[in-house]
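A selection of the complex's chains, in situ.
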Amino acid sequence: MSEKITDSLAQLNEKLLAFARARDWEQFHSPKNLAMALIAECAELVEHFQWLSEAQSQQLAPEKQEQVALEMADILIYLIRTAERLDIDLIAAAHRKIAINESRYPADKVKGDARRANEYGDE
Amino acid sequence: MSEKITDSLAQLNEKLLAFARARDWEQFHSPKNLAMALIAECAELVEHFQWLSEAQSQQLAPEKQEQVALEMADILIYLIRTAERLDIDLIAAAHRKIAINESRYPADKVKGDARRANEYGDE
Amino acid sequence: MSEKITDSLAQLNEKLLAFARARDWEQFHSPKNLAMALIAECAELVEHFQWLSEAQSQQLAPEKQEQVALEMADILIYLIRTAERLDIDLIAAAHRKIAINESRYPADKVKGDARRANEYGDE
């Protein structure tokens, strides 16, 4: 008996695509516009942390924790929408990027070094 | 015989946690710092599109497409790291947020309306 | 004999407008595009600080200080360009905004209160 396993990200993608289509919003969803919406959502996450110390940012009160979770959901949602429009496989891209980072930042050379800790996004 | 299906996002989370630990970089990964790194990655995505028309942003040359895919990977990577530090289930949060959006933006009321199309992130 | 005092911001505006025109770049300078360029520059500033502690961010080495100064210059430059395209007087707008903030955050009520310290930008 065959079984189809739908990955959680693929499932979200389907749901979001249907959501956009039902509202005729695909017309606004160019990658350019989606990238703007994506960074605007990131900024809402940043706002939650901007006056907190690093330690405070690690210990959120339950209500704030849920607000932060929903901001992060917004980021994921727009990221998935952008990937859909550009036909990019996010999971595969992440594995490619991690492989690049592993060769770029050998564990024994960069251990505990904050200056090298922009590990993922450099370039 | 039981079978454990590991979701693609859970798998990435494990890999990224191991990556950070092997480099002793968890000490830099406060949610405050990670949110900064996250928005910096988003900005690199925005940069790819800032001088393109919306139509051009939809039709990237292969080399640019791969650069964009890797920027989006960076965003996903930092998002997963932040979620791990805050013990947030991204997938569950996204489903909660979509449910909120569905009641906030009924398809028959907002159809094709750009003014309402800040569908996901509105406070 | 009359004397014309040219304000430093007005002077920069003239110089930047001439720079864009000499390169035929005004065609790319829609407010939408400029806002994207502006936030991308902000992100480069954020990147300088993302792995620093707050105290470290206050004590930059000379070379880093100059890099940060040039990133901040980029932000000012794009801000001036956007204002020019939209015919907005930045200085006058800032004074209007400060007046709003003064009535919104009376000194005797919010003193030392971090929760209220999103003083300027709160809608």
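Order of writing sets the chain letters: A, B and C. Residues in each chain are counted from 1.
The rule is short, and it goes like this: a residue touches a chain if its C-beta (ideal position, glycine included) is under 8 Å from a C-beta of that chain, and two chains touch if they have at least 3 such contacts.
Since the model is a prediction, treat every value here as computed from it, not as a measurement.
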item: Overall number of sequence copies in the complex as this file defines it, 3 displayed; value: 4
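Quick note on the criterion: only the chains that are shown with their structure count from here on.
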item: Relative to chain B, chain with the most remote C-alpha centre; value: C
item: Copy pair chain B, chain C: interface residue numbering same or different (half cut); value: same
item: CA centroid of chain B to CA centroid of chain C, Å; value: 27
item: Chain A-chain B separation of Cα centroids, rounded to whole Å; value: 1
item: Chain C, residues touching no fewer than two other chains; value: 36, 39, 47, 50-51
item: Chain C residues within the chain B interface of the complex; value: 28, 33, 36-37, 39-40, 42-44, 46-47, 49-51
item: Complex interface listing, chain A residues touching chain B; value: 5, 7-9, 12, 15-16, 19-20, 22-25, 27-28, 30-33, 35-46, 48-49, 52-55, 57-58, 60, 65, 68-79, 82-83, 85-86, 88-91, 93-98, 100-102, 105, 107, 110-112, 114, 117-121, 123
item: Sites on chain C touched by chain A in the complex; value: 35-36, 39, 47, 50-54, 114-115, 117-118
